[in-house]
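A quick write-up on the structure given underneath.
Showing chain A:
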Amino acid sequence: MTSDLWFALMGVALIALAAFTFFRQVHLLRRILAFNIMGSGVFLVMVGMAQHQRETDPVPQALVLTGIVVAVSATALALIIFRRFYSVSGQVELDEYQIEEPTQNEDHASDTMKDNINSLQDALQSDDEAPAKPSASKGDQ
Partner candidate 1 sequence: MNLAFDIVLGLALLLTALGVFSSKDLFRAVVMFIAFGLLLALVWVRLDAPDLALAEAAIGAGLTGVLMIDAVAHLSANTLQNDQRDDQYDHSPKRPLWLPVISCVGLFVLLLGAIRFRPEASVSLPDMVRDNIAESGVEHPITAVLLNFRSYDTLLEIAVLLVAVVVAMALKPAAEDRVHQPPPAHDPILHGLTARLLPAMLLVGMYVLWAGSYMPGGAFQGGAILAAALVFLQLAGFAVDRYAASLLRLGLALGFLVFLTVAVSVMIGGRPFLTYPEGFAGQLIFFIEAMLTLSIGLILFSLFSQNPPHSGAVGHQGANHDQ
Partner candidate 2 sequence: MIYVQILLVSLGCLFFIVGTLGLLRFDDAYSRIHAITKADNLGLGLLVLGILPSALSVPQGLKLILIWVLVLAASATASYLIAHYIKQHQLSKLPHGARPDTTADGQDAEPDPTNERGPQ
């Protein structure tokens, strides 16, 4: 039992738990958090396993270094898309498990992710007409 192997096992546990959370939660921000931690778990497995077999190995470390920077930019982009989605639709989750009535956007009845993307696109295109077309699903409460 070396510490490299131990941290690789921790990485495995992180990946599994993050996968659970990713599919269990609907809040997009929580999914982004879970996805980030899953990425960290993958990095741990990569470096830990490579170094468990041999000595300190610069190649996986360099790859993971690239990965960390790509991961942060992907997270930042995901957050931008999430916030844009939130300000357009007023929702923090995609509509798959919607309990309340669906959004009253122009292209009504959005039960699927695809429709959500459509509504986002519509709102983006109609940006100049009105200050965003929000769904009213939240205001009705």
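The candidates came about this way: all candidates are chains of the complex that A comes from, given by their letters.
Following the convention adopted for this analysis, a residue touches a chain if its C-beta (ideal position, glycine included) is under 8 Å from a C-beta of that chain, and two chains touch if they have at least 3 such contacts; residues count from 1.
Treat the numbers as computed from the prediction; the structure is a model and nothing was measured.
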| item | value |
| --- | --- |
| Numbered candidate touching chain A, per complex, among 1 or 2 | 1 |
| Residues on chain A engaged by candidate 1 in the complex (per definition of touch) | 1, 3-10, 12-27, 29-30, 33-34, 36-37, 40, 43-45, 47-51, 53-59, 61-66, 68-70, 72-77, 79-84, 86-87, 90-93, 97, 99, 124, 127-128, 131-134, 136, 138-139, 141 |
